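As you look at this complex, bear in mind that one protein chain is not there, while each of the others sits in place.
All chains are identified by letter, namely A and B, in their written order; residue positions are counted from 1 within each chain.
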Amino acid sequence: MDFPFVKEAISSLFQKSSCDMYPVKPSEAAPNYRGRIVFHPDKCINCMMCERVCSGNAITHTSEQTPEGERITRTFYLGSCTFCATCMDFCGHGAIEFTRDYHMIATKEEDLMVSGTFLKKPPVKKPKPAAPAAPKAEAKPAVAAGTVIKPRDDGKPVQVPSKCVYCTICAKKCPAGALTVDRAAKTWTLDEDSCVGCGTCAEACPKKAILMPGDEPVTVEAAAPAAPKAEAKPAPAAAPATIGREDGKPVQDPDKCVYCTICAKKCPAGALEVDRAAKTWKLDEDSCVACGTCESVCPKKAIVCGVQDAPAAPAPKAEEKPAAPAAAPVEAPKADEKPAEPLKPRDDGRPLQDPSKCVYCTICAKKCPVGALEVDRAAKTWKLDEDLCIGCGTCAASCPKQAILY
Amino acid sequence: MFTPAFFTTALLYLGYILIFPGFLFCFVVGLLLCGIDRKAVARMQKRVGPPILQPFYDFFKLCGKETIVPAAASRTTFMLAPLVGLAALVVIQLFIPVFNFRVFRNLPEVADMIVILYLLLIPAVSVMLGGAATGSPYAGIGLSREMVTVLAVELPLVMVLLSVAKAVGNELGTGLVFSLSGVVDYQAAHGSLIGHVSMIPAALAMLLIIPGETGNHPFDAAEAETEICEGLLAEYSGAPLGIYKLSHAVKMLTLTSLFVALFLGGIGTGVEHLVAAIGLTGGVAAALSLILQVLILVLLCIVLTLVTISFVHAVTARLKIEQLFKYYWTVVTGLALISLVLAWYGF
Partner (left out) sequence: MFKKLIEESTGKSPWLFHINAGSCNGCDIELVSVLTPRYDAERLGFKLSGTPRHADIVVVTGPVTQQSLNRVLRTIEQVPEPRCIVTMGSCPQSGNVFRGSYAIAGPLSKYVHVDVDVAGCTPKPEAVIDGLVKATEILREKRRAMK
């Protein structure tokens, strides 16, 4: 028999105890401790992401209609919480906070409820709506083949089929998973029960094909692309001598334009509408502020702002891709603007991989709304389908390694 | 027969039984020892530990709890067994001299060591009876283990008492002295037995017997709370459980004071001369010397508890029942046997 703790027992007898004396001496939790939840209702946009990701179903909400709007009470039941903080991670607006308070002792269930009430904010409106409403609506009826699509008054989105390209971006962005979009079947379905009316889909739609309350009604167009309509307003820049408009507003060169929609996306006033499927490029005269952004972002130099000399106007380094119509290709030597960079972003607005940085994680392929990327982790290949790519830049934004030049 | 003298004597003995050295003394000092033990164990484990009065709180709390009698139990046995055990312990305490103070002063030739030996069995038997009466399977396992523990401890205890009796008898030339008063008287006259070479192994054996007899760590296989749910006490609740816990505490007092009487009997006996030297006489002197003797006894009991129960508890883990049995019948019995042989040959 041996007693390994004899010495320790005797020495401990005369030493200070290693006790924390907790209730007498208060003790603080570690810096990153996740304790009682604090909810900031003023920051919440009711996107429901927290409720969806909560593994313990600890987050619930109730809503009631009041004259001021929808009053929403979100409740966190700490008695069902795993304190995993996933809700906090998913909350894009910082409305959920974990404190270091661990004194969660309750004699009644209500003691473990953390809740907050707020009025639902209406979806953020685009800056364009007010004025352009009328002209847009007027511009179209000429060839309108269907009825007028009005925004719903219950706060839920409405699709404008003529504009929709079924890119599925809205479905992917929907925090409530209420949208189902089938690219092949060209269907767009809304799950009425799941939809929370947050407006994220309308914000995300590159085609502005989703109407939210406050948007103007849109008239359904004929299924076939109506080319004349596009030409109705912006004068086709056919004149060889000079092109462009006196007022500094953009003019499209249909021969060069690939309808990549980049100009429309970049337009700060939202005055451009480009339909890839219908191959239309429309300018909203009233919204346009003649800033010239579209001209500078166009990868094809197909836009001219202000009166310019026809041959001199296009940028010298525009490299035409075979996919483009290329009626009057302007070949020009490449400018040596950035000699330090071994790789230059492509001029046509499509992404370019930097193989030295790429880890073939496939995130870009997964994020690509049109499925134009194919990445094979095993074979270390990165392929872009030139025809599918819409040049949206999602891949570059999602790349964790910044390995995509855009 | 019912003379005033009879009533005085009856009252005196009632006082002995109820107050000192009977029930109240056992209650207070026993629980105090238990509290000191718990505190000391906690300190040895670098904890703060419960307050010294914790066993008192536990006892009073248990008195206030509901007592559940299991449906399968025999109610009378279930309720009476703890009382019998406690009563036996109080009776033992009456037999153990507090140095010069004795309850049965006029019975010097009584072989009270043998009585104590038998009486010490009664608390164990009462726990077994009570536990068996509950009909719980845990109590069944606890019963068999308790029986083995008693068997294991009883043999070396008999050896220790025998060697003490022989050692004292040798010195006095009267063969075997089985009177505890006689042993203490001898020690008062000739110094404590612990000073004898032959008695040191016996004292060691007795120190090892104390935790076994009280059922303390590491010899608590019978009440192992983590494996067999406190064994015999598994079905007890409320006041009967409190009485068992009290019995356990009193047993600590009984065995440590028995050790004091057997081996350290000479320490407190000089107090009377000390008190006389100050110049006190009569009742005051008697009372003061008694109080001093009791204080010395309690102090010695505390020291013994710390050494034999707390320290051993802190540094060991629970033994299996067969290890316990083997340990007592080899190591401890061996020590006692050495002592007996030495005493027999007059060392």
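Following the convention adopted for this analysis, contacts are C-beta pairs under 8 Å (C-beta built on N, C-alpha and C of every residue); 3 or more make two chains touch, one makes a residue touch a chain.
Since the model is a prediction, treat every value here as computed from it, not as a measurement.
Engineer: For the chain not shown, which residue from A:Ala29, A:Val148, A:Val289 or A:Val359 touches it across the whole complex?
Structural biologist: Missing-chain contact among the listed residues: A:Ala29.
Engineer: Which is it among A:Ile105, A:Ala185 or A:Ala379 that touches the chain not included here?
Structural biologist: A:Ile105
Engineer: Taking the entire complex into account, which one of B:Phe25, B:Phe56 or B:Phe178 touches the absent chain?
Structural biologist: The missing chain is touched by B:Phe56.
Engineer: Even though one chain is hidden, which residues of subunit A still touch it in the full complex?
Structural biologist: 17-23, 27, 29, 33, 35, 55-58, 77-83, 102-107, 109, 111-112
Engineer: In the whole complex, what residues of subunit B lie against the chain that is missing from view?
Structural biologist: Listed in rising order, the touching residues are 38, 42, 45-51, 54, 56-61, 63-68, 138, 224-226, 228-230, 233-238, 241.
Definition applied: only the chains that are shown with their structure count from here on.
Engineer: Calculate how many whole Å lie between the centre of subunit A and the centre of subunit B, each centre taken as the average of the chain's C-alpha atoms.
Structural biologist: Chain centroid spacing, subunit A to subunit B, equals 82 Å.
Engineer: Using the touch definition up top, name the residues of subunit A that touch subunit B in the complex.
Structural biologist: Of all residues in subunit A, those touching subunit B are 3, 5-6, 9-10, 12-13, 15, 17-19, 21.
Engineer: Give the list of subunit B residues in touch with subunit A in this complex.
Structural biologist: Checking each residue of subunit B against subunit A gives 40, 42-48, 311, 314-316.
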